[in-house]
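Only a single protein chain was left out; the remaining protein chains are all shown in position.
Chain lettering (A and B) follows the sequence in which the chains are written, and residue indices restart at 1 in each chain.
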Amino acid sequence: MGYFELIIACIFVNNILLAQFLGNCPFLGTSKKMETAVGMSMAVVFVTVMAGTLTWVIYTYILVNFDLVYLRTIAFIVVIASLVQFVEMFLKKSIPALYAGLGIFLPLITTNCAVMGVCVLNIDKEFTFLQALVASLFYAVGFGLALILFAGLRERTLLARVPKPLQDTSIALVTAGMISLAFFAFQGMV
Amino acid sequence: MPKTIVQEFTKGLWEELPPFRLVLGLCPVLGVTTTMENGLGMGIATTFVLFGSNFLVSLLRSIIPQKVRIACFIIIIASFVTIVELLMQAYAYPLYLKLGVFIPLIVVNCIVLGRAEAFAYKNKVSYSIADGLGIGIGFTLSLGALGAVRELLGNGSVTVWGDLSYNLSAAFPSYQPFSFMVQAPGAFICLGLMLCIINAVGD
Partner (left out) sequence: MNDMVKMVVVLTVLSSVAGGVLAAVNKGTASQIEAQQLTFVKGPAIKAILAGSSNNPIEDRFKIVDGDAEKSFFVGNFDGKANTIAFEGFGKGFAGDIGVMVGINMDEDKLVGAAVTVHSETPGLGAKAKDDPGLVSQFKGLSVKDSVSVTKDGGQINAISGATITSRAVCDAVDNAMKSYQKMKPQLQQEIQKFGK
């Protein structure tokens, strides 16, 4: 598969949120306001690219070499958790402006299954290092795209009169279904 | 008023029924509920992890230092997840293939970490076990119900267990399977509408 197809597949066809259902907690949790959605998307792109490549290296050169493949889950989550902590400390010290924007989202990312999911998918699909890098970046971009689109729609539903039982999460899920339907049209493109 | 063990158990079945009441851990809820069997399988795997992590976290709560508690929780949860992963490969391989990436992802399921942090770290072992089992069984039933609805509407039939199944298309020959329901958009809409029904009933 060429890199162009891979990029299209990652952003649209296999969109991590709408087609693979990974990272739905932040999808619903941080989409009430456009600002938070943008902040979360940036933080996810940042961490996913780092985690995706780092776990690939660890899996390929350490776990496979020493026959420890069964420790994959535990190794990946520890890497992600410490990476998030490290990024948080680094940003706080060196780039306070960026920290002010992303800071509060970083701890949430440890339990964001999109990040862990991308790491596992990179391994399951037997990507090369460069493919894993590209896939991590564009899966995260796809996450951001879906989240920002969704936040835009959700701000609108606040103004609409929604029946009481449907309010909040319920209508949000139905809205997400509509976006997912729109993304469904990309199926079979790649 | 302190709750009894039975109350801790039953709260998971309605009051705090995940994923409807506590809107957490949605990824597997949406991802694997294409059939009832998958939903139940995922639910049972999650229940096992919840039970194990709640038990161990509660047992070790006096020796786990406050500052590194999250790291300890994660190691405990990840170990149970790996055990489930291996056992499932060994004894339920077809199910493992269908659930795929969602099995390792139990580790980042907010429900499991949430119960460890919010409940097991603060309560006695017996209560924590009751809490873990209750939430886990509630989660399993929810996944099974969502899977059953989606499978019934999407395929026109539900496989309950083995050969036992109910065929909607046979009962109502004019029914056309609505394959939208077993695909991605259907998952969101079906869950949204079920949440709406639960809200309406709950009020």
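Note that a contact is a pair of C-beta atoms (placed from the backbone, for glycine too) under 8 Å apart; a residue touches a chain by one contact, two chains touch by 3 or more.
Since the model is a prediction, treat every value here as computed from it, not as a measurement.
Looking at B:30, B:64 or B:133, the residue that reaches the missing chain in the full complex is B:64. Considering B:24, B:44, B:72 or B:120, the position touching the chain not shown turns out to be B:72 (whole complex). The set of chain A residues touching the chain not shown comprises 1, 70-71, 74, 125, 187-188, 190.
Chain B meets the missing chain through residues 63-65, 67-68, 71-72, 75-76, 78-79, 82-83, 86-87, 89-91, 93-94, 97.
Operating definition for what follows: only the chains that are shown with their structure count from here on.
Spacing of chain A relative to chain B, judged by their CA centroids, is 21 angstrom.
By the touch criterion stated above, chain A contacts chain B in their complex at residues 18-25, 28, 70-74, 76-78, 81, 110-113, 115-117, 120-121, 124, 163-167, 169-174, 176-178, 180-181, 183-184. Interface residues of chain B facing chain A in the complex, by the touch rule stated above, are 23-28, 30-31, 70-71, 74-75, 78-79, 81-82, 85-86, 100-101, 104-105, 107-110, 113, 183-189, 191-193, 195-197, 199-200, 203.
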